[in-house]
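Remarks on the structure that follows.
The other protein chains are all here in position, but one chain of the complex has been omitted.
== chain A ==
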Amino acid sequence: MASLAFSSTSASPVALRGRPNKLAIGVAQSGACHVSARGSDRKARLFITRAVAVEKKVSRFEDVAMAPPDPILGVSEAFRACTNESKLNLGVGAYRTEDLQPYVLNVVKKAEKLMLEKGENKEYLPIEGLAAFNKATAELLLGADNHSIQSQRVATVQGLSGTGSLRLAAAFINRYCPNSKVLISSPTWGNHKNIFNDAGVPWSEYRYYDPKTVGLDFEGMIADIKAAPSGSFILLHGCAHNPTGIDPTPEQWTKIADVLEEKGHTPFFDVAYQGFASGSLDEDAFSVRLFVERGFEVFVAQSYSKNLGLYSERIGAINVICSSSDVANRVKSQLKRLARPMYSNPPVHGARIVANVVGDPNLFSEWKAEMEEMAGRIKNVRKRLYDNLSQKDKSGKDWSFILRQIGMFSYTGLNTSQSENMTNKWHVYMTKDGRISLAGLSLAKCDYLADAIIDSYHNVN
C-alpha cells in the first residue's frame, strides 16, 4: 500500500513542479489513488493517511495573510525577548508595583476567598449579566441617588470589559442609528477604530492632542465636533485619556457639553479608569455625571480591568442613560439581542468579584484605599520623573506636562524615531506614538528613564 501511495505521486507529471497544493489538486482530479485509510497497522495507516492527505483538497484558507502584530501587545512580546538587564517595559497599560510586579488587590483576594467558601454554582448568567453587578456598576458610575437611576432610565448590560461593552454599543449604533457616525479623538486607544470598523460604524477624528504644547488642542476639538453632522456620537474618555493622559478641565467639559447640545450629538463615554486617575471614584466620574445632569442621553462603557486589577476576567458594562424608563427597557432588550449571538451570556467570575467588593462596606472602603494607593504611586512616579528631567535637562525645556497629565499613561512628545531610539539604545519598551505607561515605572528607574528621554529627544530626529 505504501508503494502504491508513492508511485502515484511520483508518477504524476505535476510532482516535479508547482506548489504542493497544486500537486494535491492534480492528484485528486486524476482520480488516482483511492487508498483506504483503514490500514492494519498504525504506521502503515499513518503513511497512507499522509498519502491521502496529499490527495485532499486545497485549503480554502490558503490565501489568508498573516495579520500584523498588535501594536500594543506586541511591545510586551518584544520586551520579554530582550535580554538586556536595564530593560524597562512601559508598553501595555497594566499596573505594576514599585517592584514592577503585577498586583492582585487585597480586596480581590478576599472576595475570591469568600466566593470559594460560598461555593456558588456556575450556572449561566442571564444575557444581561449578574444583576447585583449591574446595579453596583451603574451606581458606582452615576451615584446611587442619581435621578437617572431612581427613575430607571439606565439600561445596563454586563459586557466583556471595556472592549466588549464598546462593541455592544457600536453594534447597537450600527443597527439603530445606521446613518450616524462616531467621532473619536486623535489620537485614541488603538482598538477603538477596530471596534467601530468591525461593527460597521463609520468614524472620523476630532483634533485632541497638540504636539506643540503637549496638551489639549481645545479649539481644534470644539471646531471639529461642531463641524460634525448633527446627531453624531462623540467618543469621549471619561478620565485619564488613553494614550495622552491629557484630560479637559471642568470648565472645558462644560463647553464641550455646550457644543454637543447645540449640535444634538450624543456623548459616548469610555470609562476605563474610574478611581484610577485621581484616586477618587466620584471625582473621576465628574465628566459623565455632568452630561447626565445636563439631560443628555449618554452611552457609557466601563471596565474593571485597571481599577480592580481584574484584567483577564473581562468584566465591564455598557450603560445607556435614556430619556425614559420605557426607552431604557427597549434599549436593554436590544443590547441583549446583540450579545446573544456574540457569546450568549457573559462570564460570571469577574462579575461576582465586583459585586462582592462593592456590596460589602468594609471591602468597598478597602478598595477605595487600594485605589488611592495605586493612583498615588503613579502620581509620585510622575513627580520623580519630572524632577529628574528638569534637573538633568539643561536645555530649559518645560517638562511640566508630565505633572499635568493624569492616569496610567503619558504622551512624552517623542516621535517615532525618538521612541525607537528609546527601545534600540536604551531598552525602554514603549509604543511608537511616544506613549509610556507610568504604571510600569518605578521610582528607582526614573533616573534611567530621564536619561533615555533626554537623549532621545535632543539627539534623535
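Keep in mind that, in the parts below, a contact is a pair of C-beta atoms (placed from the backbone, for glycine too) under 8 Å apart; a residue touches a chain by one contact, two chains touch by 3 or more; residues count from 1.
Operating definition for what follows: contacts and distances are computed from a predicted model.
A chain of the complex is left out here; the name its UniProt entry carries, from "ATP synthase subunit epsilon, mitochondrial", "Aspartate aminotransferase", "Vacuolar protein sorting-associated protein 16 homolog" or "Large ribosomal subunit protein mL43", is "Aspartate aminotransferase".
One of A:86, A:152, A:312 or A:417 touches the chain omitted from the figure, and that residue is A:312. Per the touch definition above, the residue from A:160, A:385 or A:430 contacting the chain not shown is A:160.
Of the options A:218, A:286 or A:364, the residue whose C-beta touches the omitted chain is A:286.
Where chain A meets the omitted chain, the residues involved are 21, 37-38, 46, 49, 52-53, 55-67, 70, 73, 92, 94, 102-104, 108-109, 112-113, 116, 119, 121-127, 143, 145-148, 151, 160-161, 163-164, 167, 171, 176-177, 191, 194-195, 197-199, 231, 249-250, 261-262, 264, 266, 282-283, 286, 289-290, 293-297, 305, 309-314, 320, 322-324, 327, 329-331, 333-334, 336-338, 340-350.
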